[in-house]
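One protein chain omitted, others in place.
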Amino acid sequence: MTAQQIIFIVVAAFTLVSALRVATARNIVHAAFWLVAALFGVAAVYALLNANFIAVVQVVVYIGAIAILFIFAVMLTRRDMRDASPQLNRNWPLGAIVAALTAAGLIALLRGWDGFTRSAADLPADFGATSVNLLGEALVSPEAYVLPFEVASVLLLAALVGAVFVAFNKKLGGGK
Amino acid sequence: MNFWNDPLKVAADWLEGIFTGWGMDAVAAHVLTVFLGVFLMIVILMVVDVFLVWIERKVVARFQDRLGPNRVGPFGLFHPFADIVKLIIKEDTTPGDADKPVYNIAPILSMMSVLILWAVVPLAPVMLGTDLNVGVLFIIAAGAIGALSIIMAGWGSNNKFALIGGFRQVAVMISFEIPMLTMLMIPVVFAQSMNMNAIIQGQSVWYVVLSPLGALIFLTAAIAELGRAPFDLAEGESELVSGYNIEYSGMKFGMFYAGELLHAFTFGGFWAILFFGGYRFFGLEQVSPIFAVLILLVKALVGYWVIMWVKYTMMRIRIDQMLSFNWKFLTPLAFALLLVTALMNALLSSAPVWLYALGMFLANIVTAWVALEIARSATKQERERAEGPQKTAEARH
Partner (left out) sequence: MNEWIYVALFIIVGLIIPIGAILAGFIFGPKKPNPVKQSTYECGIEPVGEAWMQFKAQYYIFVLVFLVFDVEAVFLFPWAVKLGHLGLYAVIEGIIFVAILVVGLVYTWRKGMLEWA
């Protein structure tokens, strides 16, 4: 096993354990902090793949904005952070069956896939240094992704207007 | 390659030679050497941090017409060491109702988020640290972890003041992150790279000449990110009694305090790197890396001094003023400046350097003037609306 594989296994285990704790932590704010740990683990996986830009963006957007949003939402809305109600309701056997079926389906699908044994082509040696330039060129060149780039802006606008609309209605509704 | 030209490489080769001489694997020896180098770097940073305490106390004393620390050692230089001893032998109280794991992790993360910033700082042409091609965004990523540590400290303490302070500090940090991100793009446009070293190499003309307004907005956003006056409403001694670190004592408080000072110094350094040429100073950096490091240190200290100057001159603003200043003035201005810079960059791409610099400089001045005129007329209207019924301001008093 190479050093990279060992690092990957450690990072992946950390991510999975954190993700599990998100679901099982009784304290909802602790769950939010575990989510941050899981997102950080994903960023580390991107870094292992030489995807520098995506790794940093993962931390900037997911930890710096989305996790903070979650934490604020949890802290601002719940009066009692330590939920006393049980974490499972009586539908859990049904949920377990659906999860098991999904897993079985995924395994059946992936059995015929040769991606596990085939090794990917080597990245060019200067990939780390040039990947952002390639991305920048792809985002604005008319032959590539200029339309998705502009549509992303419209999508963000829709998200902002939607969020403001919902919050505005709450404000009128007599909330804080 | 001798010691004078590349001291770090000589030392690293020597150490690696010793490790491999002990029968160690070449890769392991390299990693161990790098580990020791990083350790040494962080230890040096902590020592610098100790002297920053002295500098901060001495400078604030001068601003307030006092002497500052002057008893222990020459010029009171050994005062911070007495502080450290005091912090270590102080009782480390934990509030009984605190959320212990969160409470204990927060100061460690706070210090770590500042220390990792130095991973991307190019100290000299041959001492690059990590030559990441996304170095500029790395600053913001580390800031995200810093914001997280503050919300953890505020929540973990189970104290109302701490939680309010934490919320306010995070609100300030995230709000001013938008102008900061936008201003980080201006050196990126000039240097055509997000790599810190490429940005320094691109500064034959310091970027502060090309974009004085950008440097000013970056400094404002950096001060807000640091939570220093006039944006220290999270600390608010008179209302929040210290904010998010209110329940911390002993070395845990020391970590927040040291982290804050080092953070300010680090952002002085980033200001120097992004807009004032980093380690470059009229070719002196080519003579020896030792000079380059000293130049960067001096520039970072000057930046730190400016941050202190602002801190001890301005008064604290309220949270509504802070948020409307950011969202209604600074953010639109930052985006306008970025687009103006991009447009001028495209129009002047084939112009000679002096014309390019002149055009950029004038574009910045015009942008700043237009923004100030718009702000002036808007505030005038606001004032007239508010004071309309009473006719004049004097009528109220």
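We just call them A and B in the order they show up, numbering each chain from 1.
By definition in this document, a contact is a pair of C-beta atoms (placed from the backbone, for glycine too) under 8 Å apart; a residue touches a chain by one contact, two chains touch by 3 or more.
Not measured: the values here are computed from a predicted model.
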Open item on the list: Touch partners of the unshown chain, restricted to the chains that are shown, please.
Closed with: A, B
TODO: For the chain that's not shown, point to the residue among B:Met251, B:Leu297, B:Leu358 or B:Ala371 touching it.
DONE: B:Met251
Open item on the list: Going by the contact rule already stated, which one of A:Val17, A:Ala99 or A:Val164 would touch the omitted chain in the full complex?
Closed with: A:Val164
TODO: Check each of B:Gly68, B:Pro107, B:Pro230 or B:Gly268 against the chain that is not shown and name the one that touches it.
DONE: B:Pro107
TODO: With the missing chain put back, which residues of chain B would touch it? List them for me.
DONE: 30-31, 34-35, 38-39, 42-43, 46, 87-97, 104, 107-108, 111-112, 115-116, 118-119, 129-132, 136-138, 155, 157-164, 167, 170-171, 174-175, 177-178, 181-182, 185, 188-189, 192-194, 241, 246-247, 250-252, 254-255, 319-320, 323-324, 327-328, 331-332, 335, 338-339, 342-343, 345-347, 349
Task: Absent-chain interface as seen on chain A, which is shown - done: 44, 47-48, 50, 52-53, 55, 57, 60-61, 64-66, 68-69, 72-73, 75-81, 128, 132-133, 135-137, 139-142, 146, 149-150, 152-154, 156-157, 159-161, 163-164, 167-168, 170, 175-176
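One rule holds for everything that comes next: only the chains that are shown with their structure count from here on.
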TODO: Would you mind writing out the residues of chain B in touch with chain A in their complex?
DONE: 27, 99, 101-102, 132-134, 137-138, 140-141, 143-145, 147-148, 151-152, 155, 163, 167, 170, 174, 177, 194-195
TODO: Show which residues of chain A lie in contact with chain B when the two form their complex.
DONE: 3, 27, 29-30, 33, 36, 52-53, 55-57, 59-60, 63-65, 67-68, 71-72, 75, 128-132
